[in-house]
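For this depiction, one protein chain was excluded, whereas all remaining protein chains were kept in their positions.
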Amino acid sequence: MKPAEFEYVAPATVEEALSYLGEHGDESKLLAGGQSLVPMMNFRLARPERLVDLNGIAGLSYIEHRDSHLAIGAMTRHRALEHSDLLAAGWPLITEAVGWIGHQQIRNRGTIGGSVAHADPAAELPVTLTALDARFRVRSHRGERTLACADFFASSFMTTLEPDEMLVEVEVPALPERSGSSFMEFARRHGDFGLGGAAVVLTTDGSGACSQARIALLAAAPVPVRAGAAEDLLVGSSLDDATLSAAADAAVEGLSPSGDIHGGTAYRLRLLRTMTHRALTTAARRSLGE
Amino acid sequence: MIPLVELVPDVEPPTEVMGIGTSAPRLEDRPLVQGRGCFVGDFKRPGMLHAAIIRSPYAHARITGIEVSAAMALEGVHDVVVGADLPSDTLIPMRQFRVPGAELFLQSPMARDVVRYSGEPVAVVIADSRYIAEDAAELVEIDFEELPVVLDAEVALAADAPRLHQGTPSNVAGDMVIGHGDVDQAFASADLVLEEVLRIQRHAAVPLETRGLVAEFDEAEGSLTVWGAAKIPHVNKGILARLLGWEERRIRLVELHVGGGFGARGEFYPEDYLIPFCAMRCKRPIAWIEDRDENLRAMNHSREQIHHVSVAVRADGKFLGLKDELICDTGGYIRTHGMTVPAMAAAMMPGPYEWPAYHCHVQSVVTNKTPAGTYRSPGRYEANFVRERLLDMVAHRLGIDPVELRRRNLLAEDVFPYDAGTTYDGHDVIFDSGKYELLLDKSIECFDVDAMRRWRDEPVQGPLRRGVGMAFFVEKAGPAVKEYARVEVGATGEVVVFSGTASVGQGVETVLAQVCASHLGIPYERISVKHGDTAVIPEGMGAFGSRAAMLGGAAVMLAARDVREHVLKLASDELEAAPEDLKLAAGGVVVRGSESKRVAWSRLVELNGGTFKEEGRYSCEFLGYPYGVHFAAVEVDTETGGIEIKKYAVGYDVGRCINPMLIRGQITGGAAQGIGGALYEEFAFDPNGQPLAASFMDYLLPTVQEVPKIDILVTEDAPCPLNPLGVKGAGEGGTAAVGAALANAVSDALGVEVTALPLSPERIAQLIGGNQ
Partner (left out) sequence: MTVDISLEVNGSRVQGSVEPRLLLADFLRDELGLTGTHVGCEHGVCGACTIQLDGEPVRSCLMFAVQARGHRVETVEGLAPSPEELHPLQQAFHEHHALQCGFCTPGILMTMEALLRVTPAPTPEQVRTALSGNLCRCTGYQNIVTAVLETARRLERDGSPVEQASAP
């Protein structure tokens, strides 16, 4: 279990990285926290010809409140997210979800950009950011573009990033007032990838009716998916038990998560339904200030 | 029927020398906590090269060609060895429980023509570094022609099943029947007969340190040294000598620090031949450090059994008879353990109860999976699950409390020694001593089982269901009939114990030092224990089956006693005092009460004409049988199928404790492994025989979050009458009944009878039914 040979570059600036990618993007792989990539290299399941180490680039690690949104640098480590007061106060869904990522040693190295670009549908951050309507700022030597989640995640472990592009920042809109969120997942052991899970944001108006609902499902499909039908059901409701239960049913309607040794499709559907229902119940309570 | 031995009293109070019965901190710890241990991966020899083993990617295939030239051309590559390079008749022998016919299923160190499991060695690359060796391994081109795979032992039994081994009449590598009494009559007279099929999944020891070897050939001397031995260095030296056709004296095996054994580490594996073979061929020291990818496919798997079992009982709960059709999936080959695991399951199936009749038909069946061997509490973990689960089903059907049902059938105190009516590897199974009901009573009180049951009956909100389960069991300890020890005291008063046992991390050095302290009369921290080097220790049987403290301890006791006698005699002459008035101390021997009257060790050694040196050998044809009870309280989430263990308790009678702290450590660690086997760990395969739990992402060892605090009661109510220390080995009781107790607790919670392990959340969800 030793990695195959590769050429190593460690650019000092984003521009340097982009210029290298412009030339060698096709055969290069970006090394962020390395907590998913390096195991795959050790198994020789991944064998990039060139590894572009982003850890030496200053200025890609930050969590900032800008106007109406949050900006997180791509190389911000999970550990920083976990302990950010800014997130805990304004975007507690991220704080909650990050606690489910692997273990401390993994969170000390892993980065938000790496997790998003790895696009594992069972990973916590992609699904959380999907529930938060995050946008991804992507740069290349050719320019810059900003992508919504639906335009970023292409399939299991696939994004729409071009070989010469790199993710530089995640933008997360502020939550409206009277919002409550919840992240739930079920894994075989603490710290394992979830077999099913949900990230939920519910917003209520002054009268206690749901004005906005956002539900994203973990390990439900090749990409993090929003449960649109369930969201529609919730909006306008008083988030009563019957509606929450009906919304959980609607959330998994038509899904067919792929199974493995830890759980087949039927079991995973059951889990998705349960996790969605629990996350909805908690988020509803929080949005109503209970 | 068994030879009974008197207990030999200690010569000094235990607290004065930290002897038998005290929780002495371990002598082993210091280098290990400092990071200065020497595990095989830490060990280096000058000029050492590194091996990588190419393993079959197929579960069953014919090798039609191997092309090594591209690999050989890579810079830094020294050799590529394939099956055809080995002497053709090399087969790894069984070291235990041989049955006629099983020799047709033995494994060669490297496949020549046919591979029978994914992970079987096909070639070895030798290079300057492991990195380069793995690069070269990718350049070796091997052509395979796939053959039909057999992955289910019951399918393998069918007459038209593909045959794994040529020249064999079937896929059955071992077939035997044991039992006693008239089973037909028992079933004919029963008020209740239950028939069930119970299954235990394939899982394994998986120590945290993978295997590894460093082999060096001394051409001038014609000798071979192998570092990285474990468990049974002397036995493996014999096997290697036999396979090479050498005299044993030309081979030296050395045990370094060992990162856990649990039955699997230290057996003679294909690599134990291949790496020395490569060292001789390359005439350079060769290191092979197994990586985890290899480890999960190559090291012995265990536990996979199917039991078609039926029980006959009277309406009042009295057991009448037990019948079992036991099928053990032993993987692609018979390895060193022969029939050990299924035969042990059959021998111990009756457990702590009186059965008028018992019949068991055992078949060990080959399939295209990793070969199997032992894992902590081999055969018993499986048998305890089957029997104790069945007994709870009986209790439910008869409306008798599960504790009460067991109580009515437990063996009484006055029946010991008790012939269980079964045999194991040619020996009758005779339970040496026991006070089963006493342990049951003490445990119920100590763990407040009544409170557990009240907790279970409290009303709970939401999807959670509570259950309490128990399992009673008999363990076995102390196989391999004999052990060697030598105790030496030199001119500085330093004591050295040489033992034929081995360390797998269990604390054997401390325990043997404590035995020596108690019988020599010198504090344990002045005693060092040497083991595991066949050039230093003349003979030994190693560490397995909870034997080291029993047989190894008794041998140390005998040697220590002789040294003491010798020392006291000389000192008594010198000091003109009676031996019983003397005391051994750090500086020499002193007169009790007037300790200024003393003779120094240097003088005593001089009088003795050299270092005091006595050997001890302890032999015992019979096994000790510790026994125990587990209680579990669980909460099951009926929506997710998740299980939370709220309380887990183990009561265990070990005859006599040498070190209570270490015994509790064994029980806690053993229980954690039992929990892994009951809830998390499973070697699954795809329809082509590809392992699906091939990394630690999928083979789920329990973390601290999955293992609750284990409540423990250790008792000494039934000393072992087979050895002068009264001890029974204590290594396996923590593991033995976890599958049983947790399955019973989960069945209790759900009101559904569990019939298979592991209790994965998906399986629990299926038991509950209703996917939404």
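Per-chain numbering from 1; labels A and B assigned in written order.
The rule we apply is simple: contacts are C-beta pairs under 8 Å (C-beta built on N, C-alpha and C of every residue); 3 or more make two chains touch, one makes a residue touch a chain.
Nothing here was measured: the structure is a model prediction, and the numbers come from that model.
A.B. asks: Specify the shown partners of the omitted chain in the complete complex.
C.D. replies: A, B
A.B. asks: Using the touch definition up top, pick the residue from B:Ser56, B:Thr210 or B:Thr225 that touches the left-out chain.
C.D. replies: In the complete complex, the chain left out is touched by residue B:Thr210.
A.B. asks: Would you indicate which residue among B:Val258, B:Leu405 or B:Val487 is in contact with the undisplayed chain?
C.D. replies: In the complete complex, the chain left out is touched by residue B:Val258.
A.B. asks: Using the document's definition of touch, tell me which of B:Asp42, B:Asp191 or B:Glu606 contacts the absent chain.
C.D. replies: Final answer for the missing-chain contact: B:Asp42.
A.B. asks: Against the chain that's been left off, what residues of chain A make contact? List them.
C.D. replies: Its contact residues with the unshown chain are 1-8, 10, 31, 34-35, 38-39, 41-43, 51, 53, 55, 79, 102-106, 108-109, 190-191.
A.B. asks: Contacts of chain B with the missing chain: which residues?
C.D. replies: Missing-chain contacts on chain B: residues 25-26, 28-30, 32-39, 41-42, 131, 206-210, 257-260, 262, 291-292, 504-507, 661-662, 664-665, 668-673, 695-697, 701, 703-705, 707, 709-710, 734.
Convention: only the chains that are shown with their structure count from here on.
A.B. asks: Give, as an integer number of Å, the spacing between the C-alpha centres of chain B and chain A.
C.D. replies: The computed centroid separation for chain A versus chain B comes out at 44 Å.
A.B. asks: Contact residues on chain B for chain A in the complex?
C.D. replies: 130-131, 134-135, 138, 291-293, 639-642, 680, 682, 684, 692-693, 695, 697-698, 700, 702-703, 705-706, 760-762, 765-766, 771-772
A.B. asks: Which of the residues in chain A come into contact with chain B in the complex?
C.D. replies: 1-2, 4-5, 43-44, 186, 188-193, 195, 249, 260-264, 266-267, 269-271, 273-274
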